[in-house]
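One chain of protein is taken out of this complex; the other chains stay put.
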Amino acid sequence: MLIYILRRLALMVFVLWGVTLAAFLISHALPADPAAAALGNNAREAQLQEFRVRNGLDKSLPVQYGVYMGRLLTGDLGTSLRTQNSITADLKQFFPATLELTLGAVVFAVLIGLPLGILAALQHGKALDLLARIFALLGGATPVYWLAILALNVFHERLGWLPGPGRLDAYSLAPPVHSGLMTVDAVLARDPQVLVDGLRHLILPGLVLGAFSAALLTRMTRSALLEVLSQDYIRTARAKGLKGSRVIWRHALKNAALPLLTVFGSLFGSLLTGAVLTETIFSWPGIGSYATTSAISLDFPAVMGVTLVAGLAYSLVNLIVDLAYASFDPRISFS
Amino acid sequence: MHPAEASTPLASSTARPLLSKPPLPSRLLRRSLALALALSLPLAAAQSGRESTLVLGGDFSDLITLDPGVSYEFTGSLLAGNLYDTLVAYEGNDLTKVRPRLATSWTVTPTASGSRLTFKLRAAKFSTGRPVTAADVVYSLNRVIQLKTPSSFLLTDVANLKVGSVTAPDAKTVVMDIPKTANPNIVLALLTFNVAGVVDAAEAKAHEQSGDYGTAWLKDHSAGSGPFLLNRWDRSAQVALDVNPSAWRKSPNIKRVILRYMLESAVQQSALNSGEIDVAWDYTPDAFKTALKNPKLKGLKTGTFQLQYLGMNSGKGAAFEDPRVREAVRYAIDQDGIIKSLLQGLGRKTQTIIPIGLAGANTALPYSYDPAKAKALLAAAGKSNLSVDFSIPTGSCAGGVPCQDLAAKIQSDLAKVGIKANIKQMVSADLYTMYRAQKAELIMAPWSPDYADADGNGTPLADFNAKSLAWRNVWQNDAASKLAQSAAIENDPAKRLGLYKQLTELVAKDGPFAILYQPYKPVVISASVVGFGRNANGDVRFEKISKK
Partner (left out) sequence: MTTTLPVSRRSDNAALRKLRRNSGAMLGFVLLLLLLLAALFGPLFLGNPGAQDLAARLSPPSAAHWLGTDQLGRDVLTRVLSGARISLGLGVSVMLASLITGSLIGLLAGLLSGWWDEGLMRLTDIFLAFPSLILAMAISAALGPNLTNVMIAVALVSWPTYARLIRAQVLALREREFVEAARALGSSQGRVALRHLLPNSLAPLLVQGSFDVGSAILTAAGLGFIGFGAQPPTPEWGAMVSETRNYIAQAPWASSAPAVAILLTVLAFNLIGDGLRDVFDPRGR
């Protein structure tokens, strides 16, 4: 087991190294000048040159990459070209917001996807099966930014049920930052008002970001459950006269949990990085909107930082899922 | 106050009849209603400061620092103007005359080497409680000169200032010596910008790290004498300014100003209609027109010195080398159609390179919309079937119109005369890299002068040697260069106007530009906001605003 984990961690480091190399190569393949991007349209040539020297952009590509990797080994992701801030500090600031939004989206995806998937499986082949699947698909089948703008237009502007963009109301100042998660910080500050405000602000972006995953989860729950339901021991249990609902809850769902775990892992991993557009529309100060702003201004050290953190999150979540999978299912051995 | 603001979200949602709502799947409706019920708690306490808090929503993602000496972006300038004082400033919309700010009076006297500007300071205090002295002014200007910030060229290259040019003979007097190559009127215009904002020298020095003149600290702190001070900047979320108790420009009504980041225009519209923000920064022209009809909203359109233009590569062998092709493009563009429909009137028709409102502007309109003439010119030049790459920025163009819509209109105008323009949207970083390398064939871009003077456009747009727009479009015309250079330093107003008339006529006839329009900047505010004004430089004085 320990050897397995070590092997996986080593592979993860290799994959992350590949991610940095790919990100570095791509960002240098872009036909644009990061100095001009950072200093703006009216900047004079001398300023640009000075900027290049200060940020080491005048060196050759291998040297730049070497410098970058050397710093990275000490945990330093470098300096943003656009803001001249430490990227490590930037990511520390922006990551919790994305984590909070992602957790919210996962909650919504589970709340919607799991019941609909179970319903569809139990009603397999009947009208409700189809209806449940179509309903689950609706949210994730349109461009996410359109859905987000529409949701704000309807639920915030017209109906007034839910707050607008951002993590908090403009009139309530944020609590002191401890975890960076607004809800946790509100609890730490013993501020129920901010807690409720923060939760309310999570609903629309969480639903919009979770919509696509909800459809996925519905489908996977349905097929996992169908597979289990058709297996002999369930049939036996049913034949023995166990009541339908108990069979489902006791046996089927327990066994269907394994494939669902896999889905959950990749879902969580892709959500973290998929928040780019949702965060942009909802003015959510997370790594998704940070990635967009950085990418648009060709701030490639920042983009590489985000990429690396997203890659790390993705790999870690998948490792945890695999480990959980193996500890649930004795038939799987670590190899 | 809006009715919706006074009541809780729950009350407002149940008070309205369900039937009048837009049709939605009933299941979704019920689910959302349940969620809304679960989390709809009154937020009364959070709303207590509403009347003294001004909330602006906009795309403020250009904000990278609040240091007045470093910031060269719109949002940074907007905030710096409220956090810091400059020696002189413009009042209201009149950008032709500089007026007292920190300096109560000043004189310009000729010297052997150029001119000397002498400023007398008023009694003022920084937000730190320290008095503003002439030494602070000297320190603030010198730090910009030595830091080489994105905007320092204004002081070093345009005003020709060096360390030592500015001195403080006593605590209330600032003396500035400039050489003959700098025009004192342009220097005064430059001093209205945030680059010349006065910081508390003692505070900046206290936070200095490895010779950075406090830039790292001033990035997200403030130490100025403006009416506000920085409470907190949550990057990508919001900036909160609080009233500065020791300011001489008092803010009697607004005690807190919040800038909320909202990148999408549609989202700003939702937030303004719901009352969540008081001011929206980025409305599209059509949304602006709709807002004008809404009694709860007010629309402000402020003039700017921007020009939205097409740049045509006129280099050897390039598509627009022949001046007749460039003229053809100017005849082919349906300027009136663009301004009337796409911009909904948020632009002024102009065809010359000095913006309306600056001394030297030329309001002549030599080009009528004439596709037939354009076709004839193209035929004469042997370019009846021209195909070019048409590079445009992403996002919004001047006046708030989405660039892609403006480009699609121009594309169809050009198609009518036989020019095929292949649109390529690029993020501004990509776009300007290509443009700077003289590699753009046909480009659509905005231009804002660095300072409110005809020379802010004259030199960059006409003088090839300035390595700016004329250079980027590979348009080299010695007569134009000469005119631009002599107009820049001409001190006689009448002679100067004459030179600019010649220059604008020359560039309009032969130059590499097709001016599309001079935009108005639309800002939409809640009807409860009083005293909101925005000038052509983008300055807003928050201390003059109140909320009903």
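All chains are identified by letter, namely A and B, in their written order; residue positions are counted from 1 within each chain.
The definition used in the following text is that a contact is a pair of C-beta atoms (placed from the backbone, for glycine too) under 8 Å apart; a residue touches a chain by one contact, two chains touch by 3 or more.
Note that the structure is predicted; figures quoted are calculated from it, not measured.
Within the whole complex, touches from the chain that is not shown fall on A, B. Within the set A:Asp33, A:Asp90 or A:Asp129, the residue that contacts the chain not displayed is A:Asp129.
Taking the complete complex into account, A:Ala22 is the one of A:Leu9, A:Ala22 or A:Leu61 that touches the chain left out. Contact between subunit A and the unshown chain involves residues 11, 14-16, 18-19, 22-23, 26-27, 29-32, 124-125, 127, 129-130, 133-134, 137-138, 140-146, 149-150, 153, 215-216, 219-220, 223, 226-227, 230-231, 259, 262-263, 266, 270, 273-274, 276-277, 280, 291-292, 295-296, 303, 306-307, 310-311, 314-315. With the whole complex as reference, residues 264-266, 269-270, 284, 286-287, 290, 337, 340-342, 394-395, 402, 404-405, 407-409, 411-412, 422-427, 430 of subunit B touch the missing chain.
In this section, only the chains that are shown with their structure count from here on.
Averaged Cα coordinates give subunit A a centre that lies 36 Å from the centre of subunit B.
Those residues of subunit B that touch subunit A in the shared complex are 4, 9, 12-13, 16, 21-22, 24-25, 27, 32-33, 35-36, 39-41, 43, 45-50, 53, 55, 61, 64-65, 72-73, 148, 150, 153, 157, 231-232, 234-238, 240, 258, 260-264, 266-267, 269-271, 273-274, 276-277, 394, 427-430, 432-434, 436, 445, 450, 467-468. Put simply, subunit A touches subunit B in their complex at residues 30-34, 36-37, 39-45, 47, 50, 82-84, 93-94, 135, 138, 145, 149, 152-167, 169-174, 193, 196-197, 199-200, 203, 280-283, 285, 289-290, 293, 295-298.
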